[in-house]
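Not every chain of the complex is shown here; the ones you see sit where they belong.
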Amino acid sequence: MFEKFRFLTAGESHGKCLTAIIEGLPAGLEIDVDFINAELKRRQGGYGRGGRMKIENDTVEITSGVRFGKTLGSPLTMVIWNRDFENWQKIMSVNAKDFTDEKSFTAYRPGHADFAGSIKYNREDLRDILERSSARKTAIYVAVGAVAKLLLKHYGIECSSKILQIGSGKNEEEFCREIDLAKEAGDTVGGKFEVIVDNLPVGLGSHVHWDRKLDGRIAQAVMSIPAVKSVSFGDGEDAYKIFGSKFHDEIFLKENGEIYRKTNHSGGVEGGMTNGEPLVVRAVMKPIPTLRKPLNTVDFKQNEQTTAHFERSDTCAVEACAVVAEAMVACTLANEIMLVKPCDYL
Amino acid sequence: MFEKFRFLTAGESHGKCLTAIIEGLPAGLEIDVDFINAELKRRQGGYGRGGRMKIENDTVEITSGVRFGKTLGSPLTMVIWNRDFENWQKIMSVNAKDFTDEKSFTAYRPGHADFAGSIKYNREDLRDILERSSARKTAIYVAVGAVAKLLLKHYGIECSSKILQIGSGKNEEEFCREIDLAKEAGDTVGGKFEVIVDNLPVGLGSHVHWDRKLDGRIAQAVMSIPAVKSVSFGDGEDAYKIFGSKFHDEIFLKENGEIYRKTNHSGGVEGGMTNGEPLVVRAVMKPIPTLRKPLNTVDFKQNEQTTAHFERSDTCAVEACAVVAEAMVACTLANEIMLVKPCDYL
């Protein structure tokens, strides 16, 4: 949780809805619902997605904090209703009287929260864990991130993302080939991507205390996305391969007195602060752990070796993951911008 | 800042001392000062260190929170006195009457906080920034981490670290060769290392909300270390290269009913929680940005192109960085362990 742009999100994958409350917005910010919905649509796209994406077609309903198209400064609530909920209302009922363990899951899916979560929270039906650990919840992150982006746009700041690699593929055509290969094999494939933020002011974050360093905060926000296993800034991933004289971004003076750089190996962060260059955050998404070709695992109820259950799933969701990463970076920056340009109203 | 194991650190590189206050420790924890000092010594070692390390020989003084060798539950204060302070007391004086700008720094050092920090905090002498952004402050992180480790040891949890690569070198001998090469060239070199934590209980962290995910919290803590540019869990850095069936850690059943894994690609974290396997955090440290062979930069006072100032520095500090990373991981885990096994006293 941040200091100024705070939010809580809630909702199970097949529950009635996903909900977010954002607290700390300035008043007077124009909320463009179409933009939020367009962001939700971006998350649902990408080559390699499965059937559920067609059902979802997420849109957001705002139930507080906005009047006549502008924020009030009060907490903003967004809801994404589950259009498929009628098929799930029995199995996801909040009422004790609807209890059933007929369809309970008892075989841990490797790579998921199932094992650790069921022990931590003492659950006998793994659905009690997987409904919340599902990547479905990232839809509401994207909605929150879209609001953060609207705030950043007010200051001219723009976020985007780009896929860098999927399997051994390094361009659009190769990405599709890798995904096709994985799909044919009943397998899944991850990828590497980057989030780029342009037009940031110098000095977001701080060097003075570890928990105010911008790179640390962004690393937390991006690493907390399901399936992300690695986060780097600029060429940080390879920074151990070259000497300092090649890595550091030298500083030059234009004739007009302006300062500039010829390189951006540091990814726009020095000393835990933005340095005026584009912010470049790279992340690696692991392959989706739900495979058609099932993985070996254990059923803790039957106490026997078995294979992991397969629910309709995607082969590759790297594009979606990049959109979610944009959102989480935008949330982090929205908080930072309000710490330096505090704006009770716009 | 964490919920239970909170701490603030303070101190300039050439100031009188570094200070930390830790708030939230249980009472009755044995504080082994020799262990803390031994950790400080580890941070000062490693091939490739410069002259300052010989001066420092850091030791800690505890000025609150401990009585007769055990914590009281009250805030614990640690101080590392600067043994070289008498040579710096004029230039680092707290008194207005000692003001001088004779030795002020006005040329930004690339790769440091100088540029962004001086703009953010409106400083005319870069020393006002570099004194705090210096890696010197990590000494007190190590002291705080040592206390965290003492708490973890109480639960049988052990932290260690290992250098994986320096330049193109992949073993001890090659590390030294790379460092020698860099040194001869007046250059610096970074490295890749891993922190390993053994014997963690299942279920630290949580999948239920993004900011409680253990991997996110650790990523923040490690990325906030000066010079760290990349953080991964297990084989996360390469997770995009292989298909899901090869990446995920299958689960097996022993005859005695015990559950085990044959692999640990995930680095001990699934769904934002520890899963009972060793925690493996990998990080990349960039080359130290202070080079004997100076980098191009700008002097903002003279408004001219120049080269960066060189102060006595190290060629390579990857071993030290790994020790600091252990400390930051230990602090994160100490907080988590107290959330699940709350211990007002031990």
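A and B are the chain letters, set down in written order, and residue numbers restart from 1 in every chain.
In this text, a contact is a pair of C-beta atoms (placed from the backbone, for glycine too) under 8 Å apart; a residue touches a chain by one contact, two chains touch by 3 or more.
As the structure is a prediction and not an experimental result, all values here were calculated from the model.
Asker: Count all the copies in this homomeric complex, not only the 2 that are shown.
Answerer: When the whole complex is considered, it contains 4 copies.
Convention: only the chains that are shown with their structure count from here on.
Asker: Could you grab the centroid distance between chain A and chain B? Build each centroid from C-alpha atoms only and quote it in angstrom.
Answerer: 26
Asker: Per the contact definition, I'd like the list of chain A residues that touch chain B in the complex.
Answerer: It is residues 1, 8-9, 108, 110-117, 119-120, 129, 132-133, 141, 165-168, 182, 185, 187-192, 202-203, 206-211, 213, 215-226, 229-245, 247-253, 257, 259, 266-267, 270-276, 284-289, 291, 293, 295-298, 300, 303-305, 318, 328, 340 of chain A that touch chain B.
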